[in-house]
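One chain of protein is taken out of this complex; the other chains stay put.
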Amino acid sequence: MNIAGHFSYWITIFVAITGLYIIIARGNLIKKLVGLSIFQTSVYLLYIAPGKLIGGTAPIVAEQFRVYSNPLPHVLILTAIVVGVATLALGLALVVRIREAYGSIEEDEILEQDETAITDPR
Amino acid sequence: MITPHFPILQVVLPLIAAPVMVLARRGTLAWLLAVAVSWAGLYISLALLAQVADGGVISYAIGNWPPPWGIEYRIDRVNAFLLVLVSLIAAVVVVYSRASIGAEVPREQQYLFYAMYALCLAGLLGIAATGDAFNLFVFLEISSLSTYVLIAMGRDRRALMASYQYLIMGTIGATFYVIGVGLLYLMTGTLNMADMAARLQDVTEVRPVLAALAFITVGVCLKLALFPLHVWLPNAYAYAPSAVTAFLAATATKVSVYVLLRFYFSVFGASAVFAALPMGKILLLLSLAAMFIASAIAIFQADLKRLFAYSSVAQIGYITLGISFDSVTGLTAGIVHLFNHALTKGALFMLLGCIALRLGGVRFDNIRGIARVMPVTSFGIVLGGLSLIGVPATVGFVSKWYLVLAALESGQWWIALAIVLSSLLAVIYVWRFVEAAYFREPDPGIVKLKEAPLEMLVPAWLMIAGCIYFGLDASLTVDGASQAAATLLQGIR
Partner (left out) sequence: MKDYLVLRVVSKLLISLMILFGLYVQFHGDFGPGGGFQAGVIIAAAIIFYGIIYGLPAARAVVPSGLVEIMIASGVLIYAGVGVAGLLLGGNYLDYFVLDRDPVAGQHRGIFWVEIGVLITVAGVMLKIFYMFAGRGGDNRDDA
């Protein structure tokens, strides 16, 4: 197996694992969202990197060019980035409201509050 | 003239309705619009089902770009069945939601609620209608993002945490799915699912395809809450507004099951998934675990909504159990249960919403003696509970009958036994409600309560009536499901 040839995949895997690790290992709600964003970023790389051809140019047909890069991954990832931004914005908005409701953004403190809270029917 | 455009109109009507609701800024106006698009959607989906009833496939090219280059909407008997299910549930729940949401969501947020509801509906219908793997991801995220908002609208502050946890888990699931699609795209160079399936036949390098299968399986199973990936579900269902719980429990997980079916049988091919890999065994094991463990957890819940949420996890186990057999009977059982469970759980959560409207909550210590003051609601819950158990003359019996048939057909009689045994666990948790509602002295505070309003009871009882009707005369649902199963198994092996 050609390790150097799979360079971009190694980075993709590293970024993905880093993101997942942060989501799992951190109790801070904001940090979890940071991890989630990093994890999503790895997907952008997974799509974009193979779309590039060495020596290829932007896919606008012209006579002097023979090799073009694949534009489709970029379009897909533009969509995925928008989805990622929307997810992050919604997640942060939820954290703001959680902070207002609980006075904390640490997961264990919030769960503790919920458990010790008098078992209110609502 | 408009008929050829039904596949896209199905998705676009609620999508256009959502911004109009935001512009209208009025709860009532938004609700009227939501009712209009939901019922129009039901009509369209029924028309689509009629069009594909002879086994044909409708292909619709968005922007007139022919597939596989453009995005294709592809309706066959499988997703036509699902479109009918989703729009039917949406049409019933939207009528119910006016009174329920009126009490549970602040007045100035109601138009936003209906806008989110329309977006969620558009997303779910889009997942079912599209034939493009990446388009499916976009719709998955549209429905998921609006779902997170809908859940966070619950009155309890714990709804926020439930929504947050679902956001994290759901996004991981969707990202896993899109990683899988990315690997498939790298191997085949196409995103159109039908084209992908054809090209996968010629792919010799199987390892990335196997990785894609693994990623898509885990990602979609997170969304469909297959045990042990279900941890987001109980809290999300328990703290969301009642109408949202009813809608989600009946549609969201079911649409994810469809995605799994579509990828297993129409993209990878059943032989690759079930013969070359031990996928059937894994699904079987997890399904059995879901049926027993989740049912057992359900028994010990103090809150009825959480109880039925865990019961949902168990019932999803029955659906995936049907899929794991990889036979026509098994798939029929799974798809029939998809429909039947949607009816039952939709009805149950709607009736729980009726109690929540009067009592403010559905904990066991509050509902003592509730049957005396809300007899119609309580009786409905009992009927729904019987359907969960699988008593004859309810839809639950039909699904379990076919599941047992499929188990015997595959020669594994012990699975049939397990299905019956796990139903006994359902008896226990349904009995807990019967005991609390019928055999306990009501608290003095309860006696003054009135029965829930008709506009909530009628939709809920419509679903209960459906549970009984399709339990007595299952020909309609079983035919639809077995045709869908046959269509799936006709695909590439």
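Going in written order, the chains are labelled A and B, and every chain counts its residues from 1.
Convention: contacts are C-beta pairs under 8 Å (C-beta built on N, C-alpha and C of every residue); 3 or more make two chains touch, one makes a residue touch a chain.
Quick caveat: nothing in here was measured; it's all calculated off a predicted structure.
Participant: Have a look at B:22, B:231 or B:427 and name the one touching the chain we're not showing.
Facilitator: Answer from the full complex: B:22 touches the omitted chain.
Participant: Of the residues A:17, A:30 or A:92, which one touches the chain left out of the display?
Facilitator: Result: among the candidates, A:92 touches the missing chain.
Participant: In the full complex, which residues of subunit A touch the absent chain?
Facilitator: 78, 82, 89, 92-93, 96, 100
Participant: On subunit B, what residues meet the omitted chain?
Facilitator: Residues in contact with the chain left out: 5, 8-9, 12, 15-16, 18-20, 22-23, 60-64.
We adopt the following convention: only the chains that are shown with their structure count from here on.
Participant: Within the complex, which stretch of subunit B touches subunit A?
Facilitator: That would be residues 134, 137-138, 141, 145, 148-149, 152, 155-158, 160-161, 163-164, 167-168, 171-172, 175, 178-179, 182-183, 185-186, 191, 302, 359-361, 363, 365-366 of subunit B.
Participant: Give the list of subunit A residues in touch with subunit B in this complex.
Facilitator: Touch list, subunit A to subunit B: 16, 20, 23, 29, 32-33, 36, 39-40, 43, 46-47, 50, 73, 76, 79-80, 83, 86-87, 90-91, 94-95, 97-98, 101-102, 110-111, 114, 119, 121-122.
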